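Worksheet for the structure shown next.
The full complex has more chains than appear here; those shown keep their coordinates.
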């Protein structure tokens, strides 16, 4: 089930320590200018290196091997590849017997019978999201003038994000956070009843991003404590603008022309320098766990651009379904 | 996009005041006993009539017209129909010009060019969820011994639910609530990377249920303020049971054998007896809005069984993908 979308379709592949990772984008209209430079800004935003992120550094150079000719999309499937050139070869095979808490080690081993590529998280690694970001760069161009922006609202329960990171580094632990995403200049009418409303489409792809454990639209969970008269957004223009946006820009699953607005929660990175223990699943013995390797104190810092990408991909699909993007640009 | 699922597939159709509503279930294995009585309990739980729910009473008698022979599924598509016999004929056509705040009136009119069946919410009506509940009854049988249970956690921000309803009735307003859903006796290994992890599959169908505006798994949004060492669930048995369930029974998108656990927020019913106004979208004039008709003070009261149904449908699909349900029972 490595494919998402109905008309603008992305298929993802690769493992953290495999030869290459990549993504294929099928259904992208012909005539869209795409060049390697287009990816730089978003790749930099996703890249690690700043405080709170892993020191593993990848070059992240996109190799577009199909679907683009003379820097313009052809209408054929676009495949973009990335080398995995900064992998450290060490032995991960013990993860099958002694899975790390909070990671996918245990479930992967059970699901794939021990045949999974367990190195560096394998196919479950956040590394895979690089392909999503690449597809997001193309999707963002396609959905113009709709504009998607995601930002961190809080880290570790605090608004002062730098302080939260400092505290986590000091405590040698990891932290999560909350990200808010907005899409402005939205058209009315995106989303398909009954099983492809905007919230369903977005949440489907968003939960495919590792570490996301919750999503809420507009007023979200706070709506449970509001009166209906208070929650209902009042129309203020004949084009459908409302005075508030408790609905997050969506009524009945269909975009209403106001900003699309949602928040997601990113759980704390499972890898932490805190002492932990786990079970040896063969012997039943408790064992101390030392997670060496390089990892993010707060993976949430790198996720806003991934959320933007996922959102842009969904919007491209919904806009094509609504015939708001032409097949030939 | 009226179909959901890969192997256990449901297709929904109908409008609130149309001739019939219904659902087709494709891919259900042959050999499952199904009779009309099986639906009674869940239909009663969904039915209105108690305090806080609409006085519109439907008989909700399932007409199974295909796919079941001698009270056993045949392996062919199962279609279940319901008559709409308690509709009140009045004029809803003004909703196109003066859409109700918080409803789908405005977006439906824009999306379908005024051709939509606007009576009683049409295809956007909560009435349509009756088909989902019917499919859920069949799905629940199929996924046995996995057992799904949803219950209300709070209404209008309060744990005392009766008091919250009384207050809303007194204030002539509507309220929302929070529902928690658990699936126990879960197998390890459900969910498919990259684009059909358990959270994505569940959220996709759950957001197809009208009025849902948020979902969180396990610790959910609270995870943003937890340390990684605190959030990581510790293994306590070699079958993968953990001492806590902050992951909601899912790691890396794959079920880990612990209870599946999530919560959803139901927004307050958009229809309320409070005085409201709206815009006439043709003239731009502000107009007073009187929502007559019968409606629910708190639609959340009727939704737990719908959430259960949607969850059971997803689990049936995921279990069939994982070959945990045979094609011939």
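As written, the chains take the letters A and B, and residue 1 is the first residue of each chain.
The rule we apply is simple: a residue touches a chain if its C-beta (ideal position, glycine included) is under 8 Å from a C-beta of that chain, and two chains touch if they have at least 3 such contacts.
Here the structure is a predicted model, which means the values were calculated and not measured.
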Just want to confirm the stoichiometry: 2 copies shown, so how many copies does the whole thing hold? 4
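Following the convention adopted for this analysis, only the chains that are shown with their structure count from here on.
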Averaging C-alpha coordinates per chain, one finds the centres of chain A and chain B separated by a number of Å equal to 26
The chain A residues in contact with chain B across the complex are 1-4, 6, 12, 99, 101-104, 106-108, 110-111, 123-124, 128, 154-157, 168, 171, 173-178, 188-189, 192-197, 199-201, 203-208, 210, 212-221, 223-238, 240, 242, 246-248, 251-256, 265-272, 274, 276-279, 281-282, 284, 321-322
